[in-house]
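The following block contains the structure, expressed as structure tokens.
Only a portion of the chains appears, each positioned as in the full assembly.
Each chain carries a letter (A, B and C) given by its place in the written order, and its residues are counted from 1.
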Amino acid sequence: MKNEVFYGKGIRYIKDEDPELYEAFVKLNESVYTGKVLSYKTQKLIAIGIAAAKSDGRALKKQMQSGMEELDITKDEILDVLKVVLLTSGSPAYNKSVNMLYSI
Amino acid sequence: MKNEVFYGKGIRYIKDEDPELYEAFVKLNESVYTGKVLSYKTQKLIAIGIAAAKSDGRALKKQMQSGMEELDITKDEILDVLKVVLLTSGSPAYNKSVNMLYSI
Amino acid sequence: MKNEVFYGKGIRYIKDEDPELYEAFVKLNESVYTGKVLSYKTQKLIAIGIAAAKSDGRALKKQMQSGMEELDITKDEILDVLKVVLLTSGSPAYNKSVNMLYSI
């Protein structure tokens, strides 16, 4: 979520509520997604893998959507990410994630 | 862990104990790490990110080591992976993972 | 959830189903929320932080609601709890929790 447009709703509330925290978050976010050697796209695929491994449906949907819209990540690329989730995190996390991918 | 050499000790015990399960595991492992579109290296970086996000020190060490030995993944590449962990999974997971990277 | 009124639906089913387990649970619950030195309110804020850190939406909602109704915990107090969640557990857990707070 390099682009502010893709911040979650919760974080957008904070913009007014706590501008200092919001600004610090934006800075961290930018610094994280400016990889020294890895591309933003590769980092995004990693973020998708992490959200899927945690079975975090909400975060996974947001990551998949911003990855597809911002970076033209394809369904096949996400399926390759999710295979790693099957092996490292088990079939329920995999099943839920593949199902979410097909429902987008 | 595409290569059998890098399988964990636990899984190697299973080779004798339960050959059918072992064979099924090997097949799944090969199938997972033969991405349709993503390279094995990108999948490995994702596996490193997942292990770090779970604060799973044991798995993380194994993934980092096999990534460095099998695929010449560099310290800087792993640092870019871990930045995504800081943002998505918090500072204790990040701190532990960076520390492990420097201790290898 | 010191007060029986705030027990979850699942636990209330147990009252009839398994009175012995229910009674043991009530005793433990009372003993937990009778802090030696910390106030019940501080313990409740900790319970909110734990539910948010686990991204457990269901438990988080229940903890926030009973905290607000039983103990007059304010939105600003919960926002200060959730900041700790952002740092220790990452932005998806934080984002989900802030969003839930604003939807109550």
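Keep this in mind: contacts are C-beta pairs under 8 Å (C-beta built on N, C-alpha and C of every residue); 3 or more make two chains touch, one makes a residue touch a chain.
All values derive from a computational prediction rather than experimental measurement.
Trainee: Starting from the 3 chains in place, I would like the total count of identical chains in the complete complex.
Mentor: Across the complete structure, the repeated chain appears 6 times.
Please note the rule applied: only the chains that are shown with their structure count from here on.
Trainee: Just give me the whole-number Å value for how far the CA centre of chain A lies from that of chain B.
Mentor: Averaging C-alpha atoms per chain gives centres 19 Å apart.
Trainee: Between chain A and chain C, what is the gap in Å from one C-alpha centre to the other?
Mentor: The separation of the two C-alpha centroids amounts to 28 Å.
Trainee: Going by the touch rule set out above, which residues of chain C reach two or more other chains?
Mentor: Residues 86, 91-92.
Trainee: Sort out for me which residues of chain C touch chain A in the complex.
Mentor: 55, 79, 83, 86, 91-92, 94-102
Trainee: Which bits of chain A are touching chain B when the two form their complex?
Mentor: Result: residues 28-29, 31-33, 35-38, 42-43, 45-47, 49-51, 53-54, 59, 74, 76-77, 79-81, 83-89 of chain A touch chain B.
Trainee: Which of the residues in chain A come into contact with chain C in the complex?
Mentor: 7-11, 13-14, 17-18, 21, 25, 29, 51, 54, 56, 58-59, 62
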